[in-house]
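Below: the structure, in C-alpha cells.
One chain of protein is taken out of this complex; the other chains stay put.
Per-chain residue numbering starts at 1, and chain names A, B and C are given in the order in which the chains are listed.
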C-alpha cells in the first residue's frame, strides 16, 4: 500500500464532481458563452468579496497573469525569497513580465513587517526601477503551510498601498488558512488587490484555479490569460466540478487534523524534528537521521510513503482528502520502520 | 432559431465524450500520473507519426510553446503575414519568445514557394538576427480554410531545412486538411519538426490541443508549458473526451460538404462573392452588398445567423458538427432575406 | 591605393573637430553637467524644429530608445520590410521592446501610401496586439539612399496619426535627404513625433547620433538610454566635434554629385546596372557580371575598391567626405579593370 503525501494537488475528483462534469452546461468560453464558467467566476468573486473572477488552468498561470496585469515592464516585484511565484514558476516573473525581483526574508511568520515592506520598496528614479507589485502567500507553502492572520496581511498590504504599490495574494491554499484561522477567506482577502486560489489542491477539483479582483483588473487579466494561452473553449466540463469544490469546503478541517497527527507521530521518531502545523502541510527536518532530504524521501518511498524533498534536510508531507486516518497511522508506522531498518 | 457559424471552436461535446469525462482514469499530470493524458499524448504522436505528444489547454499555447521551444532569443520567426500565430495571438511571439517576425505573403495558395522561403531566411551575422523558425499553417484559417498539399509543405519545409531552420506546423485544423486532400495527417506532417492540432475545434472535444514532435523536443516543451502556466492536474477529465474526438473523425467530410453548400447558396445572393471552399471555412466577400463586414455581420445576426467579420469586407462562415443540413439551408435563406429587406 | 566606399560611417574627423574635442568644455552628462552635450542637444532640437534632444552613442541606440519609449509591451511596430531598424539591429525591437513587427513593402518610393499605412495598422482587441508605432526611414538605406519628400512623409504620418499611432523617423541620413530635396530637415521632420539622425555618418563626426522630439518624450527617452547603457560621462569630448559636424553640412552636395558620377561610371560597365541616385548611396545590380554580390565585392577589393554586398546581386557604394573626385574616377577605373580581367 502506498500513502501519497506529496501534495494536495493529487486529489482525485469525487463522484459528484464527475457527475457535474458529465452534466455541465457548456459553451465557448473565449466568447464568454460557457454558463458553468461564468457561474464559477461569479461565485469565486462573491466568496472572496471581490468584483470579478477569472478561471485559469493552473495556479502558476493565475499568479503570473496577475503579476503581469498589475505591472509595467521595468518595475520590481517585492516578494519573499521563498515565494512560490519565484521559486517554482521557472523564472516566469522575468520571462513573462520582465520584472526584476527584490527579495525579502519573510521569516518564520511568513509575512514581513510593515517596516520590512517599506524598506523593500524602491521609488522609481532615473537610476532605479520602481516597485510595481508586492506579493504575499497564504498559506505559505515553503515555510510550512503557515496561515497568516488578517491583521498581519492588512498591515503589510497597507505599507505597500501607502507607497502606491498594489498587492497580489498567492492564495493557492487560502481556504486552508481561513479554516485554520477560523475566519472567512473574504476577510483575509479584504485589503489585497487580487487573489489567486486553487480549486485543484485541497478543495479537490480536477483542474483549475481562480483569479479574483476588481472588474477592470479582471478584464485586463482576461487578455493576459489569452496571451499566455490560457483561454479554453467548453471549459464548463472542468468549471462545473470546480464549482462543487468551491462550495464544499468542510473537509479541510480533517486534513488539518491529520497533518497535526503526522507532525506528532513523525516528531516522535528519532532524528526527525517537526513543529505543529497550522494547516495541511508538515515540514519535517530529517537532519538528525543522518540522511539528506533526497535520501530520506527515497528510503520512505521504499516503505510506501511518498513525500517531497523541500530543502537540504527538510521534507514536506501534505494531507488531502484522499488520505484517511488509517493512511496517516500507516505512514507514521512505515517511516518509523524505514528509519529503524537503516 | 440561431445558426452559429462563427467558428468550429463552439462545438459542444457529445454524450460519449461526457461519459468519457465522467469515467476518466485520472492522476496528477504534473507528476505524469494521469493515465488518460498519457494515452492521449501517445496516440496523438502515433497518429501524426511523431515520437511524443503534449496536451495543452489551447491552440495558442500549443503554438507558442512550440515557437519558444524551437528558438533562442534574438532570432527571427518567418511566417505568413496572415498567420494565426501573428494575427490573433496578441503578439506572443515577441512577448513570450522575444522573436522578431519576418513576414511573407503566402498568397492564395497559403504556402510559399521554396524560393520565397529561401529569400525570407536571414543568416545570423554581427548585424542580423538569424532565422530561428519557419511556420506553416494547414488548413490556413485567414486565407479561407485552404488545405495545403503534402508536396507543397514538403517543398517549403525542405527549403527551410536546407538552411538549418526548423519548421513548425500550426495544424489547428490539420485533420480538415487531411480529409480534404484524402490523405493521412501523418503524411502532411512527415517533414515538419512539430505540429500543433486542436481537439476542441472540428474534432468536437470540449478543451485542449496537442503538440507533437521528437521526444527531446517534447521534453523541453513540457518545461515551456509549465512556464506559461499550462501544466494541469487531473487533466484526464478533458483528455478522455479529447481522445474520443481524436479517434472519431469521420464527421469532418460532412462539415466540408455543408461548407460547400453554404458557399454555393451565399454566392447566389446579389452582392456576395464566394469561392468553393477546401474545408469547413467559407470566406465571403460582401463588398457588393454595400455593407462592410461588421455591418453585414450585424444585419444577419438580426436574422439569426452568426458569423465573424474577417477583413474589411470579408466574412467567415464555419461549419461544425452542431450545424445540420437544415441549419445550412435556413442560414442561406436568412441571409437572403436579410439582404432583401435592407 | 584603396578607395573605401563601404559606408559614410567611415568618415574621419576633421582637424577642426579634433581641436574641438581637445578644447571641449565637459562635465558629467549623467548629472546633466556637460555644457558641450547640453549645447549639442539644444541645437539638434532647434535645427529639427523639436523641443528637446538627446545624445546617444549610435544610431541603433537612438532608434531603439525611441521605439521603446514610444511603445508598451504587447504592441506592434509597423515598418518597411527593409527598414534598418528591423534588418540590421539584431532583432532589437523584439529583444529590447517586446514588439511584434508588422512589415509593409514600401516599394521603390521607400514610403508607403496612406492606404497601405491604414491597412497595416491593427486595432487593439482581445485577440490582437494593437499597433504602437509606425517607422519611416529617410533617406532609405536599403532602397538606395532614396530621399522621401515632405508631402510623402506627411501623408503617411497623417494616416498613422489618424489612428492614434505615433511616428518615428529613422533619419540616420536625414540631412542627405534635405540636401537632395533642397529643403530644411525641419520641414521633413515637421509631422513626425521623433527623429533619430547620425552625426557620425555623412556629417563626419567621430561618434554619436541624436534623438529629438517633445520634451516629455525626451525626458523618458533619457531613462531608456540609461537602461540600454548609453549614459556617458564627460561626453563633451565627442559632443563638441559632433556640434561642429551638425553646423557644417555644406559638403553633402559634393557627396551626392560624386555618387551620381559613380552611378554613371559603373553603369557604363558591362553587366552592371545602376539607377541615378538621390543622395550619397549607389546600389548597383551586378547580376549581369555573372557574379553574386559577395563575389563581386571580393573581386573589386582585390583592385582596391571597398564596397558592401547588399542583396543577392546588389552592391552598395557610398560616398563621404574622405572620398575625392580623384578617388571616384579611380574607383570606376578599378572596377572596370576588375571586370575586364576576369
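Some observations on this one:
Criterion: a contact is a pair of C-beta atoms (placed from the backbone, for glycine too) under 8 Å apart; a residue touches a chain by one contact, two chains touch by 3 or more.
Keep in mind it's a predicted model, so treat the numbers as computed, not measured.
With respect to the full assembly, the chain omitted from this view is in touch with A, B, C. Interface note: of C:40, C:92 or C:307, the residue touching the hidden chain in the full complex is C:92.
Here the missing chain is touched by one residue of C:235, C:269 or C:339, and it is C:235. As for the chain not pictured, it touches chain A at residues 73-76, 81, 86-91, 93-95, 98-103, 127-129. For chain B, the residues touching the chain absent from view are 72-74, 98, 126-127, 222-223, 226-227.
Seen from chain C, the chain kept out of the figure touches residues 6-7, 9-13, 18-19, 21-24, 26-28, 30-31, 33, 56-58, 60-62, 64-65, 89-92, 95-96, 200, 206-208, 223, 226-238, 241.
Heads up, the rule we're going with is that only the chains that are shown with their structure count from here on.
Taken as a contact graph, the chains are fully connected, with every chain touching every other chain. The chain occupying the central position, as judged from C-alpha centroids, is B. We define each chain's centre as the mean of its Cα atoms; on that basis chain A and chain C are separated by 52 Å.
Note on chain placement: the centre of chain A and the centre of chain B lie 34 Å apart, centres being C-alpha means. Among the residues of chain B, those in touch with two or more other chains are 89-91, 95.
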